[in-house]
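Let me give you the structure first, and then I'll get to my questions.
Removed: one protein chain of the complex. Kept in place: all other protein chains.
Order of writing sets the labels: A, B, C and D. Residues in every chain begin at 1.
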Amino acid sequence: MGALYALVASGLSLIQGLMNIINFCHGDLVTISMYTSFLLWSVFKMDPLVSIPVCIIVSTLVGIATHKLIISQVLRSPSSFGQMFSTYGLGILIASTLQFVFTPNYRSVLNPFVEGSISIGAINISKPLLFGAVGALLAYGLCYWFIRRTPEGQALQATEQDIDAAKMMGIDTEKMFLLGWTISGFCVGTAGALLTNFYYIHPYVGETFSNISFVVVTLGGYGSFEGSLIAGLIVGVVETISGYVIGPQYKLIPVYLTYLIVLMFRPRGLMGRR
Amino acid sequence: MKDNGKQLMNDTRKISRGMVFRVIGGLCLAIFLLSFPHIFTSNYLRNLAILTCMWAIGGQAWNVLSGYGSRYSMGHAIFFGLGAYSSAVLFTKYGISPWIGMIIGMLVSSSISVIVGFPTFKLTPAYYGMATLGFTFTLQAVFLNWRWVGDSRGVFMPLLRKSSILDFQFANNKTQYYYIVLFLLVLSYLLVYKVSKSKLGFYIRAMKEDELAAQSLGVDVMKNLQIVGIISASLASVAGTFYAQYMLYVDPMSVYNSITSNNFILSATLGGIATIAGPLIGAIIFIPTGELIRGWIGGSGKAFDQMLWGFVIILIAIYRPSGILGWFKEHAKFFSGISKWMKEPIVRSNHDNSRM
Amino acid sequence: ADDTVKIGVVYPLSGNQALTGFEYRAGCELAEEIINNEHPEWAPLKFAETAGIPALNGKKIEIVYGDSQATPERGQNEAERLITQEGVVALIGAFNSSVSTTASQVAERYGIPFICDSASSPTLTSRGFQYFFRVFGNDAIFVENLFTAMREEADKDTSREYKTVMVLNENSLWGSDVADIAKLVAPKYGFEVIDQISYPSTTTQVNSEVQRVIAKDPDILFQASYVADAMLFMRTFKEQKYTPKMYVYADGKPLNFSYRETLGPDGWWTVFRTVYSKKDAPFVKPITEDYFAEHYPDLKFNENQGSVITSVQVLVDAINRAGTTDPEKLREALTQTDIKGEEIILPFAGVQFDETGQNILARAIVVQAQEDFKFVNLWPSEMKNGDYVPYPSWEER
Amino acid sequence: MTILECKHIYKKFGGITANNDVNISIDEGEMVGLIGPNGSGKTTLFNCISGVYKIDSGEIIFRGNAIQKLPPHRRTPLGIARTFQIVRPFKALTVLENVMIGSLLKSKSPLEAEEKAREIIEFLGMTKYIDYTGAHLTLAYKKRLEIARALATEPYILMLDEAMAGLNAAETKEAVEFVRKINDRGTSIILVEHVMEVVMPLSDRVYVLENGKVISQGLPSEVSKDPLVIEAYLGGE
């Protein structure tokens, strides 16, 4: 779970850093991806694992459309509130449209390819969760490699740091924004499809992930890609461990407590920058 | 020198004309607000007006810290909730008047504000935003499990059959609730107005632009941020107290959530951040629109209303990103009188630069 | 002047509980059909044969919807709107106990009857309200019913021993209330509550909760969950290959369409309570299977429709007796409600309110979901139509 | 009388020693030039004096008190003001408001501060731009605004970090004039500039930094002949 948190949060972190906004509709992109996966399953009996690429494409397209139709319109204005405002509205729009199209029923994929659990000694590990974790880590690794090790990744960072200067380098910043949304769509799409394996789907499920992502992004350090991974894992682990140790009803409290303590001593987050 | 004199004269003339508009505008608004419950006798409209005022207070609370000031809060629900809970718990458990509860709520909120602010104020605004958002969920988790404050069940306040200012309850009479919330509204707006014109007001606006530069001019950034934080938290807490006493019920899920915070943010940004009238104007448009859309086409279970609402928000964001007041400012020629009144007197620039 | 009698309802029609609101909405439409049109084939369901309200010369009812989005503030606001703008004569609702709290308080202030068809928190009737009437049972009644049934079945099943109970509840108002009551009444029925876990219903993983259950290994798992989390639990239990000796839901989870679709066989053999069950009454099949299935292919008739229909009937009955929609007279008439069990679709013994406004004839039916979601009534004895099957382990299925 | 004295200032950034045992002192009413190659630690020294950086060791004595432990906002009220090499105007505030932020420090009310600010703005010849927001000024005026703001805090000592860069010769002349006027009013000034035409005529004394060390000091005429300085900084012209 932690790895999935990390994946979702990395996408968020990237977009937020790049656009310098707080993105309220990130969770809803996860929802869209989950519905895509569900739709493919219910119409073509396509397994969620198989539908990962489609989910990526869909969430990327939605991200790009968001950028083209809305964000780039709003970017022109001097105030970044407009951007946040629009992502907030978009979140509502997406969720309610999904409710309209799919009804508010809880959906889930039946009999997916990975199901059940494997036992190692006395411990039963849920296969979908395991798959989710491995898949998320792989996807994360791919993104990481792209951002840190390729010229395009460098250009992406450059755009984030000084957009005008990036233009003067001959970087097509508009493309970079689209690239950012694509990577974010990649993260979200993968996460959504992996989640569908074991999690239920309904129009408002994104909110849960959105909230956790915000916590993870802050914990990891705003704008730090590596931080998101570590923080995501920490949140997942702390949540599970404290569930065992001090009782499940309180499991979120240690998560937030960790978060607050980190904030006290490393206010910039684990790997945050200024 | 000569030039200068002429300009000064010009200025005074402009101001005095602005003053006339201000006075007239202010009077009109005052008369309208005061007579609202008598013009609109429908209790539903009054109810909307009351809620609008409540959110407007919250919006203003957010505006002080995040509009004028530089820390973008995404979790003002924290203070709203603390205000609501303080008065509710004290009233039901110990019969303490909600008015005292309100003050205690302000104190509690202020202390939390200081505690949250201590590590995060040092950092960039985004951190504060994320921290407050995280803290909202923390408080939600804590209150859900805290028996003494009613855990997930929330706090039920007794429905008293007779009106009493002391108990903050008015049997079946919206008018009194309205005047109370209006009173609180006016009070909070006066406070913010004062602040915006004071030394503190100048300092926070400067800090918003550049903290290091402000520091080099002798501004104690931390102290000023903490003070603004306290003011902001207290105001949000007042809105929370009103909420609790008006609903007579508080529960963690509905106060400590991001919807509450977002209502503040949206009211203020829609109206125009860092303006006095902004949050009120934003709330006047934002809150009733949401309710009316739901009232008209909601209830189908098909979420049409929500779709429309989301759409409206996006349109507003695209076409009026600088807020309603920003739009007025852009068209300042037509509205010179009105916008004079809306702007702070000292800012005479026509350039809107509301980047955060 | 108006040619209809308006009735306001408040449900979560959007937001993450919209599904439930949706089900209630279907119930409302059905109720309108029953009251407003002649359906002699549905007799003796009250008001089915007649069109409109007899005492008001066949005046028809019109249901006006309010969307609470499951938040108390919106609920309050919608109640306000329905009463003052729409001029409804009474309110029905509001599923969530928290929303019912604020909405009913608005009604109380205006002196408009509030008929509670779905919220089950006992607190609601303890507030001394005069216009609050709960047709539905409350959790105290339901939990007692469940435990009575559990005791009976436990005694009958000599193959296993049932002693310990573990309570698993979502931590909002409803779940917490159920858990508290369960802990209170368990000893009375000879059960020992060994542990209680509460969790937020929006949780994304329940592994630690499940581990804890496995560690305690109770005989009976007593669970109060919403739909999504209930499904999550069942899946996780399956992954961990764990089964208790008896699996009990504090409400009607297996009746939920999504639940059945999603879990399929994994959801069988659980015991739950409902206030709706296929009664032997003659109108049940025509309404629930023929009519409902035709009009709402997406839904399955369940207690939600049942309780809203009954609530509308109760209200119309009161209007009919009062001969007017004057709120005070209506209240008066409501207090004297006395509807027989066979006139309503819910399997209650009837409807009669005590001085707090609680329907004293409300009760639950305890049911087991057996193979293919065949629902077998276990309790009360006069409705019993099958035997309890001990909860099989995953390997045995 | 000595107004500011820096004793053995050390400041390190990772492996780079930006200030390495720097000793300088400024008398009341004196104008001191501070020159040195790029990266020799001039700005760093300003940051140490104004408190933006905590020094690693050493002592900063201002009017008889050691101030190295005070945070920056506590130093300004004592009478230390500075400008930033990379300008930092309050972009959304007008020139007047920008300056008022400075003048509020020693004023009781915003009104009084406004008056003082207007005076300073006029003194620096920026009245024309009084309603411009900080973002809309050109670089040179942004720099002048920095001076105005700093001056508004009524300092004993003013540290100018390349406040006159980016001006053409004619404008430089004008700027030199008002810097001299400021100095004539009794304010001590430390001046960092790379333009010798500015530093040399203005300064009473000059310090030269290289690699964080003071390599030369004295009268402008002496320093500009110092072979060390020519080698490291001025170049053979």
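What we mean here is this: contacts are C-beta pairs under 8 Å (C-beta built on N, C-alpha and C of every residue); 3 or more make two chains touch, one makes a residue touch a chain.
One rule holds for everything that comes next: contacts and distances are computed from a predicted model.
This figure omits one chain of the complex; the name its UniProt record holds, of "Amino acid/amide ABC transporter ATP-binding protein 2, HAAT family", "Na+/H+ antiporter subunit A", "Cytochrome c oxidase subunit 3 family protein" or "Dihydroxyacetone kinase DhaL subunit", is "Amino acid/amide ABC transporter ATP-binding protein 2, HAAT family". Note on the undisplayed chain: of the listed residues A:S42, A:S72 or A:Q161, the one touching it is A:Q161. Among the residues A:A65, A:M169 or A:I241, only A:M169 touches the chain that is left out of the figure. Against the chain not shown here, chain A presents residues 151, 154-155, 157-158, 161-162, 164-174, 273.
Although one chain is hidden here, its contacts on chain D can still be listed: residues 13, 36-40, 43, 85-86, 136-141, 162, 165-173, 194, 196, 233-235, 237.
The rule is short, and it goes like this: only the chains that are shown with their structure count from here on.
If you average the CA atoms of chain A and of chain C, the two centres end up 37 Å from each other. Separating the centre of chain B from that of chain D, both taken as means of CA atoms, is a distance of 42 Å.
Within chain C, the positions touching two or more other chains are listed as 14, 18, 21-22, 171, 198, 200.
Listed for chain D are no residues, as none touches two or more other chains.
The complete set of chain-chain contacts reads A-B, A-C, B-C, B-D.
Taken together, the chain B residues at the contact with chain C in this complex read 42-44, 47-48, 51, 141, 144-145, 151-154, 156, 158-159, 171-172, 243, 247-249, 251, 253-254, 259, 291, 294-295, 298-301, 303, 305-306.
Against chain B, the residues of chain C that register as touching in their complex are 13-14, 18, 21-22, 25, 64-67, 71-74, 76-78, 80-81, 83-85, 98, 101-102, 105, 108-111, 121, 123, 127-129, 171-173, 175-177, 198, 200.
Those residues of chain C lying in contact with chain A across their complex are 14-19, 21-22, 171, 197-200, 202, 204-209, 211-212, 227-228, 231-232, 235-236, 238-241, 257-259, 261-262, 264, 298.
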